[in-house]
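Removed from the display is one protein chain of the complex; every other protein chain stays in position.
The block that comes next holds chain A.
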Amino acid sequence: MKWSHFFTSAVGRKIVMALTGLFLISFLIVHVGLNSCIFNDLPYFDHNDNGSMFNRAAHFMGASLVIRIMEIGLLAGILLHIIQGYAVEVKNRSMRSKGYQVNLGSRGSTWMSRSMALLGTLVFLYLVIHVAQFWWPSRVSHDLEKVTYNGIEMHNLYLRMYEVFQHGWVVILYLVGVAALGFHLLHGFHSAFRSIGVHNKKYLFMLKSLGYGFSIVVCLLFALMPVSMYLNWVSPFN
């Protein structure tokens, strides 16, 4: 069987979606872990941190060649997931030229499982805004304020976050984006494992539970970031 056909058949396309999806899930673990460093500024931990832990972690990620190379892999993964995702959706939608008068609707399936393309599109739009607000200024245009720790000068990404999340509408936009990501993951996490062939019911139950837990915890942490800055639970000025 030719490789081109292997990856473009009805099953192959889904295997590509699953593998890139799982890769992006692994990225989310790193991303949410690193960004959670902002919570070190909470009074419960170190109220005088003022974002130094987060800034230094972000600097480590930006300065490390390995991470920068992995960024290219990440970009490729995201693009493949988006392009293949739309290709699958367009193809699937074209398979029923004439629809039903009365639809099956939610009998037997969840809303998010039927709305992965819509949710994915919302996540994509959110991603464009997110990249423009943070990744672009820190990696490309370098127009962020500088801060120095232990004699090493670096971007004050924490300050940038704080400034961005002082606007209520931005916080709401982020919450919508994170919610879309959460619903996308609620179906995507276990569905990805099913697509690559996990059929053992014992593992499927485990993966479904893990997927629900993962989606809720990751999205809750992401949602708390803009909220805690907007409400000044953490800030660069303590």
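Following the convention adopted for this analysis, a residue touches a chain if its C-beta (ideal position, glycine included) is under 8 Å from a C-beta of that chain, and two chains touch if they have at least 3 such contacts; residues count from 1.
In this text, contacts and distances are computed from a predicted model.
Asks: Leaving aside the chains on screen, match the unshown one to its UniProt name from "Nickel/cobalt efflux system", "Aminomethyltransferase", "Succinate dehydrogenase / fumarate reductase iron-sulfur subunit" or "Phosphate-import permease protein PhnE".
Replies: Matching "Nickel/cobalt efflux system", "Aminomethyltransferase", "Succinate dehydrogenase / fumarate reductase iron-sulfur subunit" or "Phosphate-import permease protein PhnE" to the record, the invisible chain is "Succinate dehydrogenase / fumarate reductase iron-sulfur subunit".
Asks: For the full complex, which residue in A:M70, A:V88 or A:V131 touches the chain that was left out?
Replies: Spelled out, the listed residue whose C-beta touches the missing chain is A:V88.
Asks: Which is it among A:S26, A:T110, A:S209 or A:N232 that touches the chain not included here?
Replies: For the chain that is not drawn, the touching residue is A:T110.
Asks: Touching the missing chain, which residues of chain A?
Replies: 1, 5-6, 9-15, 88, 91-105, 107-110, 113-114, 116, 187, 191, 194-199, 201, 204
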